[in-house]
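Provided herewith is a single structure, encoded as structure tokens, for subsequent inquiry.
Only a part of the assembly is drawn; its chains keep their places, and the rest are absent.
We just call them A and B in the order they show up, numbering each chain from 1.
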Amino acid sequence: MEIEQLLMQSLQLLGLGMGAVFIILVLLIVIISIVSKIVPEEVTPPPGMIQTSVDNNHIVAISAALHQYRKNR
Amino acid sequence: MEQGLLQLWASTGLYNFTFGQVAMIVVGGLLIFLAIHKGFEPLLLIPIGFGGILANIPVAAIAGPDGLLGILYQAGIETGVFPLLIFMGVGAMTDFGPLLARPSLMILGAAAQFGIFFTLFGAIAMNLIPGIEFSMADAAAIAIIGGADGPTAIYVGSRLAPDLLGAIAVAAYSYMALVPIIQPPIMKLLTTEEERKTKMTQLRKVSKLERILFPLILLLVTLLLLPSATPLVGMLCFGNLLKESGVVDRLSNTAQNELINIVTIFLGLSVGSKLAADKFLSAETLGILLLGMVAFSIGTAAGLIMGKIMYRITGKSVNPLIGAAGVSAVPMAARVANKIGLQANPQNFLLMHAMGPNVAGVIGSAVAAGVLLAIVG
């Protein structure tokens, strides 16, 4: 293939590629935004909860015991 | 005895070395040095560098079809299995929360992919230089370096231009490690002090259900519009679903720890096996290194310009710096955006805001990879 043809084709790919990327990500933005409105809000925040459970010695102790138990079973 | 001595001498490295092999062993050592001393993506560059050394040992043929590296390469890179499993692990490690909290910022992750397609054009243009000859497949494989995402680059490279894979992988991981050096000047050049000072409002909380639905929605959109991207996007979504579902923690933990570690070792060594002297020591490699830098820079610039557009549109509620994180290079690029933001305003914490565009960049480059595989592959 000649160089001009290749350059032309790569320009086409630039358009098609960026078009595809934008179409898909914009579509995602639209769907996610709609979904976030439909989905009911949670009362307790889940990522915070996990953070807390680390500090919570009680849970750690219990899970350590369980872990030991499972290991030694 | 003499015969045995001769046989042994004829089997030494000293007797058999070619200049190229020596040079490549030095290159492998350099990668290891950069990885250990400079902290350049050591998880990949130590195995790649070491694999490169092993591959260039004469007589032993470790990278040959019956050698360890050759066997690993055939089993995991030629088939695409290793990068896809890495992507699954990445999915299991990725928190899409910031992206879900403010989805509009995904557009920054789209814009930054301009680096890929511009570089494709640039690679083809380099054919005008005598001595360099890139086919469309080569150009596409090189361009994906601009995606700033290692497994995507290796997946596309192994599919479209296996001969260039060594150089492509080295360039991709090196530039990802160099993000803190490459990006800041571009960021300062393209943004004003006032823009960089922009504070962003705290992100909303994202519910568990939204997190579970996201990988499924992402897969659905991809399979409807661009099935050729679904191996990559699908494994990313699968890993993320394992994590977010909350009911298969043992699988999620294995995917993001032991499994990804094992595959990383194998993938690194296999990629290193493509650091063969005759392929690497060529004008093409210089072209790849140059184009990779261009790809990163243009991608960064495109993300920043889109960031400036959003800064205007949203009434100065988006700091354009986070646009630079759209190239992916997770989480380095987001940290760089945070750092430059802090330099402009010590109360300006952009990290979580930059994570949205940052992970959107992973999706964006997987989509770009899909386009390249569909049309060029």
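Throughout what follows, contacts are C-beta pairs under 8 Å (C-beta built on N, C-alpha and C of every residue); 3 or more make two chains touch, one makes a residue touch a chain.
Bear in mind the structure is a predicted one, so any value in this text is a computation, not a measurement.
J.: Suppose a student sees one copy of each chain kind; what stoichiometry should they report for the whole complex in this file?
T.: Whole-complex stoichiometry in this structure file: A x3, B x3.
Following the convention adopted for this analysis, only the chains that are shown with their structure count from here on.
J.: Mind pulling up the chain B residues that touch chain A in the complex?
T.: 97, 100, 103-104, 106-107, 109-110, 113-114, 116-118, 120-121, 123-125, 127-128, 136, 139-140, 205-210, 213-214, 217-218, 221-222, 225-226, 360, 363-364, 367-368, 370-372, 375-376
J.: Inside the complex, what are the residues of chain A that reach chain B?
T.: Its residues touching chain B are 1, 3, 6-7, 9-11, 13-14, 16-18, 20-29, 31-33, 35-36, 39-42, 45-47.
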